[in-house]
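One chain of protein is taken out of this complex; the other chains stay put.
On to chain A.
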Amino acid sequence: MPTHHIQLTTSDGQTLSFACEASEDLITAAEKANIFLAAQCHAGSCGACIAQCESGEFTLGECSTDALNDTDRAKQQVLLCRTFPRSDLTMRLPYAHSLVRFEKIPVREAEIVAKTYLTEDTIKLDLQLLPDDDGNLSLDFEPGQFVELTLPGTDSKRAYSLANAPNWDGTLEFLVKLRPHGKFSSFLHETAIPGMRLTLEGPLGTFILQDNGLRPRYFVAGGCGLASIISMLRRMAEWEEPHPVKLFFGLWSEEEVFFQQELADLAAIYPNLQYQICVTNASASWSGYQGSVVAAFAEALQAEESKPDVYICGSPGLIEGIAEVAEPLGIARDALFYERYIANTPDTEPTRCEVS
């Protein structure tokens, strides 16, 4: 079986290389070389391992069109977990070298502290990490990243973004949308109680704040996509980051609205933050923005003097909607930072994710 030389270049210009046999996908081959790249589903359905091929021949296995559409393919973009080399390859990764791990993703144990229904089908799940073998209590993650929670008694894993800012006491907060017939949703709704232990793996994901971004920051969250966004905002507030910040939090109906008090509290301690809760099908009594989050975003962007950095977390439709209105206003799609939820697994719970 021929072996090919694979060279990857990160967004900050550093290179990684490893050997890959023609029968192996690039994610697997990289992991054999102790290079742990951004990846999640390993099945071509989440888009977390998207990369740009710059030279060489390859075969691309089956991929979800949500994760890699025809336009992406035409531009020689690939999902590394479905890419099999047919020659030496050079690839460009859309994230920095610091997000590549060179040791296995940590696996930790945590205990359920609280399960709180924010709406009929939205749960806030609070966990307390247990110390690892070295005595570490905290989880070393960047706001915007996620972990995979294992469904007790199975090998099934579900990815959920952390909603808290990094801390030292090992408390973790998640926002979970309950899906009909979802295995993890059913577990959370029916079985999970405080004191129960869960296994988690992470941190994962490349959707993080751009450290040296100087422009204003716009954040767009759809539903529980607020988790990764509010983690970023909490960090920015804690560090008193100087950027002007606008958050657009979108929901379909007023019944789905949650975290109103949390957002008000955050804006009270972080005056840079302005936010709109946008309800698409709002009643006349809704005092927030009545209309889609995309429309609210477009209106604000039109009035903005400086082009902002834009961070989006939500469905593929939300990402596309924002991209469509942002481009005519001078923000190209490749200047957006986003993570998308793709509800395409058999039990309809979302998988992650893609980052520009």
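In the analysis below, a contact is a pair of C-beta atoms (placed from the backbone, for glycine too) under 8 Å apart; a residue touches a chain by one contact, two chains touch by 3 or more; residues count from 1.
Everything below uses one rule, namely that contacts and distances are computed from a predicted model.
Selecting from "Fenitrothion hydrolase", "Hydroxylamine reductase", "Lipoate-protein ligase A" or "NADH-quinone oxidoreductase subunit J", the unshown chain of this assembly corresponds to "Hydroxylamine reductase" (UniProt protein name). Within the complete assembly, A:134 is the residue of A:134, A:155, A:190 or A:334 that touches the hidden chain. Considering the whole complex, the residue from A:170, A:205, A:223 or A:250 that touches the absent chain is A:170. Here the missing chain is touched by one residue of A:55, A:98 or A:302, and it is A:98. Seen across the whole complex, the unshown chain contacts chain A at 98-99, 134-138, 140, 142, 166, 168-170, 209, 211-212, 214-215, 239, 241-243, 305-306.
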